[in-house]
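For this depiction, one protein chain was excluded, whereas all remaining protein chains were kept in their positions.
For clarity, chains are labelled A, B and C in written order, and residue numbers in each chain start from 1.
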Amino acid sequence: MTIYLMCFFLFVMGLYCLIAKKHLIKKIIGIAILDYAVNLFLILIGYKSGGIPPVLFEGMNKQTFSQQSVDPLPQALVLTSIVISLGVLIMMVSIALRLYEKYKTFDTSEISRLRG
Amino acid sequence: MLVFYTLLAIMILGSIVAIETRNLLSSVISVGIVGFTLSILFLMLGAPDLAITQVVVEILALVILIRATISVDNTAIEKHRDTFAMVSSLVFVGLFLVFASYAFLEMHAFGESLMRTSQHYLDNGLAETGASNIVTSIILDYRAYDTLGEATVLFVSVLGATVIMRRIGRKRGVNL
Amino acid sequence: MGMSLIVKKVTQFVIGLIFLYGINIILFGHLGVGGGFAGGVILTCGFILIMLVFGREKAIQKMRTNVAHFLSCIGALAFLAIALLGYIDGTFFFNFIDHGKEFHLHSAGLIPFADIAISIIIVSAIFTIFVLLVFFGRFVGDAEEYENDEEYVGNIDRNL
Partner (left out) sequence: MQQLYPLFVAIPLGVAFLILLFPKSLTKLVEVIVAIAEIILLIMVIALIGHEPFSYFIGKWIPPIGITLVSDSISTLLLLLINIVGLLSLLYSFKYMEMYTSKIRFYSLFMLMVAGMSGVVITGDIFNLFVFLEIATISSYALVGFGCEHEELEASFKYMILGSVSSTLILLGIAILYATFGTLNMADLANSILANGINRSVLFAEGLFIMGFGLKGAMVPFHAWLPDAHPSAPAPISAMLSGVLIKACGIYAIIRVVYHVIGMTNITHIILMSLGVLSMVVGVLLAVGQWDFKRLLAYHSISQMGYVMVGIGLATPLGILGALFHLMNHAFFKSLLFLCSGAVEYSTGTRNLKEMGGLFKRMPVTSSSCSIASLSISGIPPFNGFWSKLLIIIALVQAEYYAIAAVTVGVSFLTLVSFIKVQRYSIFGDLPEKLKNIKEVPVLMGTVLVIFAVLCLLSGLLYPFFGNTLLEIARDTVIDQQKYIQLVLQVVP
């Protein structure tokens, strides 16, 4: 319970960074922290006390393995989610660099040609 | 158990530094601390696949982010605080936290995974797919369609970045 | 271009190991820890190391960007083809090759091939993006020169 809340605290810090900060790189950092928090949360819910990694090695007892191993499905989901967040990061950095080239600033309060 | 709390506390501290520091480079490096601590935490939580992936992805992400910051001549951020944005975001964040803790009261306790569908993977994964790494058997056999989507996401984002970074977007001479 | 002699010598020694480790992780992803994605990113990090130590010209000699672009499409098509091959025996993504012996390289049907396809996508795509980021903004001064050029990535090779 406490550990879920701590993980969630990380999540809301990412949200705070996104809303309150006006700097493009800081906003990207906010998104990165959000992704860390969600990935961590997925792994936390799949953890079993004293669990072992879900990898079988030769000679291991399959019975005890399937009782002791942690939940493998969230790990698969997080693997997908890490790749997706890398993709989003690449796109965001490229757009931010292009914006810097155009406006010569990273400050969103100065990047505001669009209004209404 | 204590080690999880300690590592998570380090992550929270690292992200506070990353959010609040005025120097861009130190901000990016603090994010690196958060990411690397996360990979240690993954290792402790029984996810070595993720730990490897997180480390290498973190390296790449840091290199890319540092590339973005060194293009700026002055890496310090000027001081201007938007009090309204700060207060409103704090209120929003606080509400979010309250609702979350309200919801978490009914979730299973930490360390008691539910394993409703996953037990099938653990019991039959090796026999049905032949991969002794159950995570691989999930991502490349049981849920391979997701992985197709995942690879496509990376492909799309790289394609998108090449499109965004091309020198000339619109042709000259055509009207507009 | 590049760093001092000591760094270069050490890198020459280490780089082979890094590539071997990456390939190992890709091929044995279904038996031990790892997989196509992690191995692919490790290989890419090897390329980035070459780029940092020997200068970017050397890295681009090893893998030209249009080759990388081509390879990423081929990798994606290969993965899609693996998915469609399942139709031979029924449905989309059906792992139809016989599974072989447990705990051996040939034990999981199509999974190693899927790993290889993914790692090709990852290596080529991330290498492309990295080169792009490194060279971005380097031609700002003479943008007019490229008025007729459409593909920015294409310029990079020509300008080295």
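Observations
Note that in this section a residue touches a chain if its C-beta (ideal position, glycine included) is under 8 Å from a C-beta of that chain, and two chains touch if they have at least 3 such contacts.
Owing to the predicted nature of the structure, the values given are computational and were not obtained by experimental measurement.
The missing chain, though absent from the view, touches A, B, C when the full complex is examined. Residues of subunit A that touch the chain left out of the display are 11, 15, 18, 24, 27, 31, 34-35, 38, 41-42, 45, 73-74, 77, 80-81, 84, 87-88, 91-92, 95-96, 98-99, 102-103, 111-114, 116.
Within the complete assembly, residues 69-70, 73-74, 76-77, 80, 83-84, 86-87, 90-95, 150-151 of subunit C touch the chain that is not shown. Contacts to the hidden chain, counted on subunit B, fall at residues 99-100, 102-108, 114-118, 120-121, 141-146, 148-150, 152-153, 155-157, 159-164, 166, 168-171, 174-176.
We take it that only the chains that are shown with their structure count from here on.
Taken pairwise by the contact criterion, the protein chains are fully connected, each one touching every other.
A comparison of the A-B and A-C interfaces places the larger number of contacting C-beta pairs at A-B. Separating the centre of subunit B from that of subunit C, both taken as means of CA atoms, is a distance of 22 Å. With centres taken as mean Cα positions, subunit B sits 2 Å from subunit A.
Averaged Cα coordinates give subunit A a centre that lies 23 Å from the centre of subunit C.
Touching of two or more other chains is recorded for residues 53, 55, 57-58, 79, 83, 90, 93-94, 97 of subunit A.
Multi-chain contact residues of subunit B, defined as those touching 2 or more other chains: 48-49, 53, 57, 60, 64, 67, 71, 126, 132-133, 135, 139, 147, 151, 154, 158, 161, 165. Put simply, subunit B touches subunit A in their complex at residues 4-5, 8-9, 11-12, 15-16, 18-19, 24, 27-28, 31, 34-35, 38, 41-42, 45-50, 53-54, 57, 60-61, 64-65, 67-69, 71-72, 77-78, 80, 82, 85-86, 88-90, 92-93, 96-97, 100-101, 104-105, 107-115, 117-119, 121-123, 125-126, 132-135, 138-139, 143, 146-147, 149-151, 153-154, 156-158, 160-161, 164-165. Listed in rising order, the residues of subunit C touching subunit A in the complex are 32-33, 35, 37, 103, 129, 132-133, 136-137, 140. Within the complex formed with subunit B, the subunit C residues making contact are 25, 29-38, 41-42, 44-45, 48, 72, 75-76, 79-80, 83, 92-93, 95, 99-100, 102-103, 107-111, 114-115, 118, 121-122, 125-126, 128-130, 132-134, 136-137, 139, 143, 146-147, 149-153, 155.
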